[in-house]
Structure formats: structure tokens, C-alpha cells
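Dumping the structure here so I can ask a few things about it.
All protein chains but one are shown at their positions in the complex.
On to chain A.
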């Protein structure tokens, strides 16, 4: 029913609506696509230092003779595959204790409470933390203060009369440790 011109004027607003809603969707769609495209490299760049495989390396920290039986000694060593521009920052420290002729223990210097560097007090054979007063015995076990557990240790081995330590991540104490 009705003449073509009437139909035309009825359809026009409908068409406009369709067109507008299509263009709105198109604009938002393109916007989302661009945002996704641009954030991809940003996220990748932020993740780069973490996603990169570093592995662990054995680092020589001294000769067998450098360590007296029953004594604690602090050593420093280069972390695994640091960025070349890190220079001195890429060095970590550890406490090494020679238990017997061939037995060594290497403790991380990081307090298990909040990561501050613990100091070895030789006479009393204790590690003391300057931050919140954590204390550890010479075997690394917790003696006093807020730490939730004993000191972390590094893998250590002796090859050809060299003492070597295996690099590790900075130990992070989690809720369940």
C-alpha cells in the first residue's frame, strides 16, 4: 500500500540509524584494534627482562685454601647473564661456611623478612639484620626477630680445588614460606 515516496520517507531515518550505529561500531572497533596493536610491544618490552631465559651459572668464588674449616666468609660473584651495562650492580654477595674438608654451605645475604643484607658477627656466630632486628644462627636457622624462616642457601660445589657457587634469583619470601 501507499506510494513509493511515502515508503521512502519512512525508510530514510531507519537507514540513517543503521548507518550511524555501524559507523560507531567501526570507530570503536578500529580504536580497540589500534590500542591492542600499540600495547603489545609495550607489554613485551616490560616483560623482556623477565621472560628472557637466564639460566644459572656456576661462579668461582675462591680456592679451597681460602676457606678455613668452621669459618664463615663473605664472597661476591656476578649474577647470571646480567645486562652488559649493569657493571657493579650485577654482583651479589653470599656467606660461605666450610663445614668440613669437603662440605660447604652458602647462605644468601638477604634476610628472609624483607631482604635487607644480614651481617655476620664472628664472635657470637650470629647473623644480624639491621632493618628490623632479625637474627640467625651460624647454620642459617632463625634465632630471633621477625623473619618467618631461616636464611636461604645457594648450591655450592668444589671442582679442581675451586669453590663454586651457583647463581640464583634473589630469594623472595612468599606467603607460604
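Methods note: a contact is a pair of C-beta atoms (placed from the backbone, for glycine too) under 8 Å apart; a residue touches a chain by one contact, two chains touch by 3 or more; residues count from 1.
Criterion: contacts and distances are computed from a predicted model.
Trainee: For the chain that's not shown, choose its UniProt protein name out of "Phenol hydroxylase subunit P4", "ABC transporter ATP-binding protein", "NADH-quinone oxidoreductase subunit K" or "Cytochrome b N-terminal domain-containing protein".
Mentor: UniProt lists the chain left out of the view as "Cytochrome b N-terminal domain-containing protein".
Trainee: Given that one chain is not shown, which residue among A:62, A:115 or A:150 touches it?
Mentor: Among A:62, A:115 or A:150, only A:115 touches the chain that is not shown.
Trainee: Please identify, in ascending order, the residues of chain A that touch the omitted chain?
Mentor: Interface with the chain not displayed, on the chain A side: 46-47, 49-50, 52, 54, 74, 76, 79-80, 82-93, 109-110, 113-121, 123-126, 128, 130-133, 135, 137-138, 143-148, 167-170, 172-175.
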